[in-house]
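All protein chains but one are shown in place.
Moving on, here comes subunit A:
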């Protein structure tokens, strides 16, 4: 039971980090109609900025601020130089150009920082474990990530529904020509949305890098998971991204923790371990396939988008 709660919290924390990635991707797709493979590179930029600044100044918090700033800046620069030429192109050009950006970012980072992983130390304020009701010891930092993820989800909800920028974002999703005709500077709006998505990805990179390690190529597996999240949740929907991220985080974590054990009650334990972990590693893709069969446009996607 304890183990179940602990794994559920792990799944929740994983899901929150996936949400930070997926929210940016889905906003960029919803507003600009752009598929951005380089989103994982921005995640990596955030992690490296945090590691470099935290290493130089000794302050994790400065590092975290640097991750937001560096990823947003990298996002804005890339949008101005490359991405904005791609809005009118088809998806094929977008895929290839952003794939090329990944190569540039990865090799550039390897050139600057080398191939060895960097490690971040937790700030004293958030290190250690807390005892939850029921006696479960759980790392405080992971708990903070869950809280932060929930806060950002709520903040994004307020931003999109209550602010002027949010109104423009929603208007841009609905009809970009009309928004431009009404006098909104579409080019600036696009840069802002792209930088916002990049900052969220960079923050996720710094936070996950603190739990795991900071290395070149760290963004790519997360990027593909974020795609799975978006396909499940529905492209362009931030709510869908949240629900999809939590579903994927939970399914993956709980599947890996419990599937081999459950199978071992049914079949030979050593075979159960092999088969169980193999199935657990593909469980989220099975989930995605299931959603595609029932609702090809995703849980919160609009008909006609798919």
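In the analysis below, a residue touches a chain if its C-beta (ideal position, glycine included) is under 8 Å from a C-beta of that chain, and two chains touch if they have at least 3 such contacts; residues count from 1.
In this section, contacts and distances are computed from a predicted model.
Choosing from "(Fe-S)-binding protein", "Exonuclease SbcC", "Branched-chain amino acid ABC transporter permease" or "Response regulator receiver domain-containing protein", the protein name stored in UniProt for the chain missing from the display reads "Branched-chain amino acid ABC transporter permease".
Of the candidate positions A:106, A:215, A:237 or A:251, contact with the unshown chain belongs to A:106.
Listed residues A:43, A:227 or A:300: the one in touch with the omitted chain is A:227. Residues touching the missing chain, restricted to subunit A, are 29, 33, 35, 82, 85-86, 89, 91-93, 95-97, 99-104, 106-108, 110-111, 220, 224, 227-228, 230-231, 235, 274, 277-278, 281-282, 285-286, 288-289, 292-293, 296-298, 305-306 (touch as defined at the top).
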